[in-house]
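And then chain A:
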Amino acid sequence: MRIREHKKPFGFEKPSRPHGKIIIIDERCKGCGFCVEYCPQDVLELSERFNKKGYHPPEAVNDHACVNCGFCRMICPEFAIYTVEDEPVIG
Partner candidate 1 sequence: MKADPKGVMTGAHYLDGDHACCEGALAAGCRFISGYPITPSTEVVERFASRIPIVGGVFIQMEDELASSIALQGAVWAGKKAMTVTSGPGFSLMMEHIGLAAMTECPCVFVNVQRGGPSTGLPTQPAQADMMQARWGSHGDYEIIALSPSSPQECFDFMIDAFNISEKYRVPVMFMMDECVGHMIERVSIPEADQIEITERNYTKLPPGEYLPFKPAENMVPEMCKVGDGHRIHVTGLTHDYRGYPAMNPEAQEEQVGRIVRKIRDQADDIVRYEEFDVEDADVVVISYGITHRVAVQAVRAARDKGIKVGMMRLIIVWPFPEKRIAELAEQGKALVMAELNYGQVFFEVDRCAKGKVPVILAGHGGGTVHETDYIVSKIEEAYQCR
Partner candidate 2 sequence: MSVTDELKAAVQAQTNKSGDAGHPMEDFLRMDRIPHIWCPTCGIGVVVNCFARALEKIGIPLDDVAVVSGIGCTGRVAGYVKIDSFHTTHGRAIPFATGLKLGNPKLKVVVISGDGDLVSIGGNHFVHAARRNVDITVICVNNFNYAMTGGQMAATSPTDSILTTSPYGNFETPFNLPFLAESVGATYVARWTALHIHRQTEAMIDALTKPGFTFVEILAPCPTIFERRNKFGDGLDRLNYYYEHSEIKHGEPTANVDVGLRTKIIVGKFVDKDRPTWLDSMNSHLKRKLGDRFTPYEG
C-alpha cells in the first residue's frame, strides 16, 4: 500500500501511547507476586518494605512503562492494585 511508503504516521511527529498511574493499596496486599510476574511491561517489583501483615507489597519501579492495561488489577486476588488513566506519554 502507498501509505507504507510514508516514514512517519500522518499528523504526529511523535506517536503517543496510553499511560497509567499505578495505585497500590499496601495493607490489602498478601505479597503473592502475581502482578509482578505477569505485568506485560515489567513495571512492578516486590518492595523491600513490609506492610502491617508482614508482606512485601509491590512497587512501581518502571512507572513510565505502564500502559494502563489493567492486568495487575485483574490478576490481583486481593483487590490491592489498580491503575487509573494518566496523561498519554509522547514518544
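One rule holds in what follows: contacts are C-beta pairs under 8 Å (C-beta built on N, C-alpha and C of every residue); 3 or more make two chains touch, one makes a residue touch a chain; residues count from 1.
Keep in mind how these were chosen: all candidates are chains of the complex that A comes from, given by their letters.
Worth saying up front: this structure is predicted, and the values here are computed from it rather than measured.
Asks: Touching chain A in this complex, which is it: 1 or 2?
Replies: 2
Asks: Under the touch definition given earlier, write down the residues of chain A that touch candidate 2 in their complex.
Replies: 21, 23, 25-28, 30-34, 37-38, 52-53, 55, 71, 73-80, 82, 84
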